[in-house]
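Removed: one protein chain of the complex. Kept in place: all other protein chains.
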Amino acid sequence: MNRVLRALWPVLSLMLLVAAIAVAASGGSEIVQRQVTYGLIELIAVVALYIFVGNSGLLSFGNVSFMAIGAYVSALLTMRPASKGMLLPGLPELISSAQWPVIPAAIAGGLVASAFAFLAGIPLMRLSGIAASIATFAVLEIVYIGAGNWTDVTGGQNSLIGLPIYSDIWVCLIWSLITIATAFIYQETRSGLLLRASREDIVAARAAGVNVHRHRLVSFVISAFFSGIAGVLLGHFLGTVRIETFYLDLTFAILAMLVVGGMGSLAGAVIGAIVIAVLTEALRRVEAGVDFGIFAVGALPGLGDAVLALAMLLIILFRPKGLSQGREITWPFRAERPSSSKNPSESLADGSRMAPRPMISKPES
Amino acid sequence: MTAQSSGNATATMGNPTPLLAVSDLQIKYGSITALRGLSIHVGGGEIVAVVGPNGAGKSSLLCAIAGVVPSAKGAITFLGKPLIGLSPEDILRRGIAMVPEGRHIFGSMTVDENLRLGATVRTDRGAIAKDIEELLETFPILRERRKQPAGRLSGGEQQQLAIARALLCKPRLLMLDEPSLGLAPIVIDQVYQILTMLRQRGMTILLIEQNATRALNTADRTYVLSAGSLRLSGTKTELLNNRDFDAAYFGVAEAETRVLP
Partner (left out) sequence: MINLVQNVVDGISVGSLYALTALGIGLIFGVMRLINVAHGELITAMGYTMLLFASQSVVVAMIGGMIAVVLLALVTERVAFRPLRSADPATLLVASFAVSFFLQKSIALVIGYRPKGINILPSLGQQVVVFGVRLQLLKMATIAVVAVMLILLTWFLKRTRFGLEMRAAAENFRMAQLLGIRGNRVIAMAFALSAILAAAVAVLFISQSGFLTPRMGLQLVVIAFVGTVIGGLGSLVGAAAGGFFVGATTVFLQAVLPPDLRQLREAFVYLVVILVLLLRPQGLFPASGLKERV
């Protein structure tokens, strides 16, 4: 029993933490509930990003476009046919006349995002390092420009309105728990582990026969699904979907959360989301102007964003692995039996040392 | 700060205070120890070789002297002054020039530009031009290719360029990391001839090699390193007469050599 608990504690602790926050907030005012709900949506987005970034070691700037796709798909499936027919003449008949219940629409949103990621990922996942990141940025731009101009289908620059607003705190909590659990399960699967191994040393992984491309693609697709879900929930939280929402500012916010929390662990993703959400909330109040009694600080819109950027920079400079230092939450109590594995000694085998890195590193390939 | 000499020191050529003294140097990369407490010294006008198998720590030694890699413990003194903590740029200005493994000439620039970069730290423009001319005398192939991109030179020519470039800094000590790497035997001959000639002109040289034979034959003294520690040292005759030389080179423990037939 203890062993199971110990193995699952990294994810259970996070799920309990998130649930506790949601439960605590549910008793609060409506404003607080809305803030926490929005925070949960961001948390899903961050964990979704982590599923790819944390395991593959590649930065993706494109996940927000998956959010957009999820949001648009769910919106188009749940909007009233009358408005669709009027505003969006380019929609195929099947979608235009449809009005789906929210859960299938949400799943559809996630799946379409996944499918898009799959298609984009087939070429993209061959790239490494910065090339992959740049390519994902290009994907973001293409979706942004495409959706923004496909007026007959997406409404273009206009918002899609009239979405059923069902993203309350409980719905978002359930989806967050599902996302966190999936992230944990995935990173413990063979594919996830192999991908993480390739993160450290891609040449060695490939030499060992690991099909890095395939595992990256798997990770990318799963990540896209939950990004899509986050987008769906965002759309049905705001009641509108507008492509402008799903662009650079949101990309930066989610990336900042992941960086601050620590890109290397699930705990990092969750903690980063929580910490930044709290921070931005506190700053939003300062933005509106705070009366300290002795003196008052005038309204400073935009302060929150500036401070967020500063926080991210400070973390990179001083704690580059983030608040979580790339580690998961471990069961605090000691094992029943003493662990039999000793720490590997500093030498690889008796007498053999690792050759030092050449002074001027030779380029790979 | 007085330089300490190592335990196995043989007398240097009449100079009691070595040019370069390394004492008890320890270098770690993370939790891996590359060099454990090494002490060597180099006297003025000598060629000193450090040989040993791959991973012995030879490169780390040179890297530490050049200021590229930090040392965990120990001291390095040059001309009586400590080197640890200085940046590579400053160590060069103290008079130590390094020709790194793989030569690393600037392939996109001409031979001439590469040479001029060697003189970065010097301010005497007239003398620089004269020195370049002298070097082109010594390395005539470089004069031939003066205006060509250095990337087009052969391995041996690049090695000459790297040495010439390092010499332009007017160093007191020239360090070479595996100068024979990747070169044909006949070219290696040429390179070592150059080193011998430099020594005749008064240059002090510290070189590291995997190819022990060549280094042994050219150097005044040789240190044998293995697995981060000093195993043997001495002149060519001393080492070749030492039964344990091969064993020391390959890091096999003494006891084992006796057990095996």
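Per-chain numbering from 1; labels A and B assigned in written order.
Assume a residue touches a chain if its C-beta (ideal position, glycine included) is under 8 Å from a C-beta of that chain, and two chains touch if they have at least 3 such contacts.
Quantities reported herein were computed from a predicted structural model and do not represent experimental measurements.
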item	value
Residue in contact with the excluded chain [from A:6, A:126 or A:213]	A:126
Touch with the omitted chain, as defined above, among A:36, A:59, A:163 or A:269	A:59
Residue among B:50, B:66 or B:195 that touches the chain left out of view	B:66
Per the touch definition above, residue among A:141, A:168, A:281 or A:328 touching the missing chain	A:141
Hidden partner chain, residues of chain B it touches	66, 68, 87-89, 92-93, 97-98, 100, 104, 106-109, 113, 116-118, 120-121, 149, 151, 165, 169
Missing-chain contacts mapped onto chain A	57-59, 123-124, 126-127, 129-131, 133-135, 138-139, 141-142, 145-146, 148-149, 248, 252, 255-256, 259, 300-303, 305-306, 308-310, 312-313, 316-317, 320, 359-360, 363
